[in-house]
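With one protein chain removed, the remaining protein chains of the complex are shown where they sit.
By letter and in written order, the chains are A and B; residue numbering begins at 1 in each of them.
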Amino acid sequence: MAIDITKCVGCGDCVVACQTENNVPIGYSRDWIMEFVEGDFPNLNLHFETQRCNHCEDTPCVRTCPTGASHVIEGGIVKVTHNECIGCGACIEACPYDARYFHPDGYVDKCTFCDHRLEDGLDPACVSVCPTECMHFGDLDDPGSEVSKLLKERENYSIIPEAGTKPQIFYLK
Amino acid sequence: MEQLLATDRHIHGLYPHVDIWGFPISAYLFLGGLAAGILVFAAIYYLLGREKEMPFTVKIAPIFAFPIIMLGLFLLIFDLHHKLFVWQLFLAARPESPMSWGAWTLVIVSVFSLLWPLSFVDSIDDYLIKRGWSKMTKVTEAIIKFEHKWIIPHFIIMSFRKYRKFFAVVLLIYSIILGIYTGILLSAFNAHPLWNNPILGPLFLTSGVSTGSAFVMWLSDNHKERLLMSAIDMSLIAIELFFIVHMFMGMEAGAEVYKQAAHMFLGGEFTAVFWGVFVGLGLILPFTLEALELRGFHIPTALPALLILAGGLLFRILMVSAGQMSEYAMFP
Partner (left out) sequence: MDNINRRDFIKISSVATAGMALTWSGTSFVSDLLKGEVVPLSESIAKKVPTVCEVCFWNCAGWAYLDRDDNLQKIKGNAIDPHCNGRLCPRGTGGVGMYADEDRLKKPMIREGKPGEQKFREVSWDEAIDHIVKKMKGIEAKHGREAMALLHHGKTGPHFEFLFEAYGSGNIAEPAGAQCLITREAGFITTYGAGLASPEPTDTRNADCLVLIGNHIGENMHNGHVQDMSHLIEQGGTVITVDPRFSTAAGHSKYWLPIKPGTDIALLLAWMNVIINEEIYDKEYVEKYTYGFDLLKDHVQKYTPEWAAAITTLSAADIRKTAKVMAGLAPKTIVHPGRHTAWYGDDTQRTRAIAILNALLGSWGRVGGFYFPERIKPPHYPHPQMPKPKWTWKDYTKEKHKMAIMGITNIVIDHALPEYKGKHKIKGMFITATNIIQSVPDVEKTKRALQNLDLVVVVDTMPSEITGYADVILPEATYLERYDHLRTSHHKVPNIALRAPVMKPRWETKPGWWIAREIGIKLGLEKYYPWKDFEEVLDWQLKQVGTSLEEMKKIGVKRYSKKKPLYINENEEYWFNTNTGKIELYSTDFAEWGYDPMPVYKEKDEAPVGFFNLIYGRVPMHTFGRTTNNPNLYDLKEEGHLWVHPKVAKIYGIESGQEVWLKNQDGKISTFPSKVRITQRISPTSVYLPHGFGSKSKKLSRTYGKGSADYEMLTNIKIDPETGGTGMRNNFVTLLTENPHKNIES
């Protein structure tokens, strides 16, 4: 996923869309928005980052899961099988991004990149609603995909790369 | 630089830093370390052939290991959020996950911690009577009766008695693994720089063994046994102090997040309680008391032991809570 921070206005549509798409209970969210302000009035810079599970290439959450509930499916999407999860919280501790949380039913819940939508050939819910169209979803392994092209063309960064998880969401500057 | 959540996210235990592991986990780690310490000594002194001189260490203290482990396990399960699925833990063996191999280690150690004292059940009546715990002999008799009535338990316990040396070796190995595990469990989390250091495993093992020796010191009636444990404990405390200093030095030499992690204990909010209470009252004071005792001063038996036990628990509480505060993404 590539997210264009020059366009995002931080409205939170991605958050509600995820909530209604995935029946995420009120009071919980799989994605969220961070706001960053740099400088002093009136010399300022502002940007927003819509954040979620980075579906890292190196997955400490999956590694620390004692039951295998956390796993990686085809395409590199990190998922949790609810009925295998014991709710120990190891994966929550392992994630540097605060992407996982205890669902009120007890299991650990997180972003699935809406894999049920991907099967239908649709974008994840967050991507599909964004009024600014700041999110681009596609196959990073395919050099011809829109995302790969964008990442080649534009300067970009990922969040907390120093945690060593090789995050797979990139922010376009 | 101002950074904030532009959309509310009032999810319990995520902000301003991850805070999902509390007292139950700290206590679990403490109890695991304590049980490991008790069993390590039992196995070592048995293998050294000193079970006669140190009956408490080898035969009696391990009786407590099983309930201690069970209490720890109960706390762990109590802390699970999806408790009814706990059996999933034992449908998978995932060597990469400390939680998984820890759970398996715990199962093995708990079986041994049950069988080890059971195998001694026919030879401790004298000790019990001597200690004035003669009522307990009724229990040992009942167990012996039970054992003789049922063929499988009898076979297991008999073989334990027969191959006790072998089982002592296995117990020693797994107890050490358990002790290290209590530290590795935390150090496996890269996301928390404070935990993410190689010294945490040995440090937790040392501390666990030290609490084990304290446990023996506290409850043993044998003066010699106590003095020996005191001497051992003093060296364990010295090793612990060395590890602690080494750990912070390592962090200070690391990246900014590691410095920040160390800073919590070197000037930050945990400084006073860590150095004053844990190191001061939980390590150095008992060390001093033990040294005085060795020199012949009269020291109340329980005091240094209880200080060490309390210190061990406090150390884990501090490490668990401070570790969760040590993160890459900082929130105001």
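The rule is simple: a contact is a pair of C-beta atoms (placed from the backbone, for glycine too) under 8 Å apart; a residue touches a chain by one contact, two chains touch by 3 or more.
None of the values given here were measured: they were computed from a predicted structure.
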(request) Tell me which residue among A:22, A:148 or A:168 touches the hidden chain in the full complex. (result) A:22
(message) Applying the definition given at the start, please give the residues of chain B touching the unseen chain.
(response) 2, 4, 7-8, 10, 78, 82-85, 332
(request) Since one chain isn't shown, list which residues of chain A touch it in the complete complex. (result) 4, 6-7, 9-13, 15-17, 19-23, 26-27, 29, 37, 39-42, 44-48, 81-83, 104-106, 116-117, 119-120, 122, 128-134
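We take it that only the chains that are shown with their structure count from here on.
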(request) Between chain A and chain B, tell me the centre distance in angstrom, where each centre is the average of that chain's C-alpha atoms. (result) 38
(message) Can you tell me which positions in chain A touch chain B when the two form their complex?
(response) 10, 12, 15, 27-29, 32-38, 48, 60, 63-69, 83-90, 92-98, 101-102, 105-108, 159-160, 162-165
(message) Per the contact definition, I'd like the list of chain B residues that touch chain A in the complex.
(response) 1-7, 9-15, 18, 20-21, 76, 79-83, 85-86, 88-89, 91-92, 94, 96-100, 102-103, 188-192, 255, 257, 324, 327-329
